[in-house]
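Part of the complex only, each chain left as placed.
Order of writing sets the chain letters: A and B. Residues in each chain are counted from 1.
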Amino acid sequence: MDFNQLLSNFLAPPVPFFFLGLIAVLLKSDIEIPQQISKFISLYLLMAIGFKGGVELHHSGFSTEVGLVLICAMAMAILTPLYAYWILRKRLDIPNAAALAAAFGSVSAVTFITASNILADADIAFGGEMVAAMALMESPSIVIGVWIYRKYHDHGANAQHLDLKELLREAFLNGSIVVLLGSLIIGLVSHEKGMQIMQPFTGGIFKGMLSFFLLDMGVVAGKRLGAIKQAGWFLVGFGILLPLFNAAIGIGISYMLGLNQGNAFMFTVLCASASYIAVPAAMRIAIPEANPGIYVPVALAITFPFNIMAGLPLYYYIIELIHK
Amino acid sequence: MQNDIKRIEIITDYAFLSRLVKVIDGTGVSGYTILKDVAGKGLRGNKDGHGIAGGFKNCYIMVCCDEKEAKKVVEAVKPLITKYGGICIVSDAHWVIHN
């Protein structure tokens, strides 16, 4: 489909509901979505995308391409925080630079899911390995971020040591990853049979549930926007330019790996997205000196909206040109 | 009928609840009460209690115990609070019933 068609996708649910939530908050509406509901729907989304990914993976099977994709995904998750940190240090202190760098090394599941909708609308498939890649990319940057922080920011390392063990467990076994990977495995094992059982739940109402979640995301993003003003233009620019830079790398890697259009798009989205859930939760514990009022809003109120609004259509468009 | 006790209240980021509980269990107090959906504001900014985005929310722990245990609990939680933020306050109260 051409660029206009593509843009028209953003006038159809789920995306506009994000802006509905955003606008509601800017208009000072009292709209409130209970956090227990947010938790429910986010677990649902992870369950659904993981399960579908597993079924896909059963079909595509494990090839060397799959292996290469996972390795490159891992590499991006490890390298991104390093150069992101180097850039951020120009303006931020060590703890905040390390925490924000970690956020950009990780991924945003909702951005990934929104991207998968674009492909669905265009009848383009993508491999289940991309879901595995997402799971794989969620945590490594946490370790890198903490490592940088410990390296440059002198600290009672011993007192920390025990913490570290627990931190790793929390990083790699947080609820999101467990549900995502677990559902992927269940999908992998049960495939057709499972899919036919789960279809109305993981398929039918999926986009509606995503719309509801994006409404919620819009509300939260709106509440965090204020913090951006304090953050200043440097961080606004960073929140837009780094995703573009990472997307370029992602497109390049996809090209070299010869990924098909769907996989190339999803891989690029993974590289370009930043985490506002898993990483912040870990950073709050691992780098308490860092200010959540900085690293959450940049990922949630700048990078996320930029991606679903402008980034996704752009990445899609470029990749389509390449594959013509 | 009444004997004096200390009433310790700790409020900090929800992320540290499990750690707090562990150290408090370590002091051997007879019990404690926990609230998990706590909003608020402090030096570390606004906790509006939103579900997404790594939960900007707090936890609340209340411990009733005698003065000796109270000292233990305070010493135990001090490093966590000083490192991670939040508050710990102590007030006087009386057991009326404890069973």
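Please note the rule applied: a contact is a pair of C-beta atoms (placed from the backbone, for glycine too) under 8 Å apart; a residue touches a chain by one contact, two chains touch by 3 or more.
In this text, all values refer to a predicted model and were calculated from it rather than measured experimentally.
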Subunit counts for the entire complex, keyed to the drawn labels, are A x3, B x3
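We adopt the following convention: only the chains that are shown with their structure count from here on.
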Taking the touch rule as given, give the residues of subunit B at its contact with subunit A in the complex, in rising order. 13, 15-16, 37, 44-46, 48-57, 83-85
Touching residues (chain side subunit A, partner subunit B) in the complex: 33-39, 42, 216-217, 220, 223-224, 227, 276-281, 284-285, 288, 291-293, 296, 300
